[in-house]
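Please read through the structure below; I'll follow up with questions.
Here is chain A:
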Amino acid sequence: MWDWQNASPLTGLNFVAMVVGAVVVLAIGLGVVTYTIYAERKVIGWMQGRIGPNRVGPFGLLQSIADIVKLLIKEDVVPERADRVLFLLAPVIAFIPSFMVLAVIPFSARHPFTANLAVGALYYIALSAITIHGVMLGGWASNNKYALIGGMRSAAQMLSYEVPLGLSLVGVILMAGSLNLNDIVEAQARSGWWYIVPQFLGFCVFLVAATAELNRTPFDLPEAESELVAGYHVEYTGFRFAFFMLTEYLYLFAMGGLMATLFLGGWTGPWLPGWLWFAIKVFAFIFFQFWLRATMPRIRVDQLMSFSWKVLLPLALLNLVVTAVLKAFLS
Partner candidate 1 sequence: MAQTEETLERLGVPADKLEHHRLRLDDDPDVRTEEMLLNVGPQHPSTHGVFRLLVKIRGETILDAEPVIGYLHRGTEKLAEDLQYTQIIPYTDRLDYLAAMLNNYALCHTVEEALGLEIPERAEYLRVIVMELQRIASHLLFIGTYLLDLGAMSPFLYVFQERERIVQMFNKICGARLTYNYMRIGGVKWDAPPGWLDEVRAFVPFMKERIKMYDDLITGNEIFLNRTRGIGQYDTETALKYGLSGINLRCTGFAWDLRRKKPYSIYDRFEFDIPVGTRGDCFDRYYLHLLEMQQSLRIVEQALDQIPDSGPVLGKVPKLIRVPKGEYYSGIEGARGELGFYIVSDGKDKPYRLKIRKPSFVNLQLLPELLRGQNIANLIAILGAVDIVLGEVDA
Partner candidate 2 sequence: MSEEERKAETTAPQAPSAASAANRAAGAGESGAKAEAKPAAAKAQAAKAAPPDPRVEAAKAVAEQIKQVLVREFGEAAVEETGVAHRTPMVRVRKQDWPKAVEFLRTHPDWKLNYAECMAGTDYPDYIEIVLYVQSTELGHFVCLKTRTDRDPAEVPSLVASHPGLNWEEREIYDLLGVRFTGHPDLRRIMMWEGFKGHPLRKDYREWD
């Protein structure tokens, strides 16, 4: 029943397994998001000499759940002059890809819920680009100037950073010789080093581009609260707002997973079980993002663009060329 990945033709039982798998991954995703938000508030709180949430449940552990319940029971307001259909649709368009990309992240060596996709890396990049539509449409459909500017900024930013992000992956793919994320992890295990070492330049480009893709500080311009109030989701309330938030944090988790897979050897590691290694690596990335948020001011929009095209892109290309040349010579 659980070996549905290789099952052909698809049986009813296999289909049930697929659905169960999707639900399990969704549940994991939601759980991770809930406690990522809690951890963010707690960690940043400590960094700023505060306590953080500590009222709801022991150590405030139920705070995020209380927030979610609050958002669920809130009125779903649609502005009168908004484009109603698009306004309602935008959070869905934004959210679905963020959940779909989790399908290719290999959480551990053998678990049945990872689609062992031959073009995993490409799939991730392609799907995450769809989210931009949701964000942009949401900003546009709100009929609010701040939301519009936020949505446009967001589109411009995500498009420009997608390029260096994609290119920084190519180095890894060249080394592993596969687009399949499982294969990449195994290739790292075989070669004896994590790709962060030979692909250090690529890793740096990836890290910066990933931060920008995630709209996190210092690249949080689309939702810069001091400039654009809240950016593209300024008119959203209740669960539609929660969808946008969920999207963001799911991407944070997925991007951490992608980084762990590509550069830090995925689930591999001594002594500890694979899933724990994976979790440690992912949370290292997430913690790094918290840390940045507590430290950095926000970059300006024109500087953001020129940084992507004038600095990151050449670096990514350089990395690609060097990798290709070295690979050709060494093999």
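By definition in this document, a residue touches a chain if its C-beta (ideal position, glycine included) is under 8 Å from a C-beta of that chain, and two chains touch if they have at least 3 such contacts; residues count from 1.
If you want to know what made the cut, all candidates are chains of the complex that A comes from, given by their letters.
Because the structure is a prediction, the values reported are computed rather than measured.
Novice: Touching chain A in this complex is which of 1 or 2?
Specialist: Result: candidate 1 touches chain A.
Novice: Touching residues of chain A toward candidate 1 in the complex: what are they?
Specialist: Within the complex, chain A touches candidate 1 at residues 44, 47-50, 145, 217-218, 220, 224-227, 229, 293-303.
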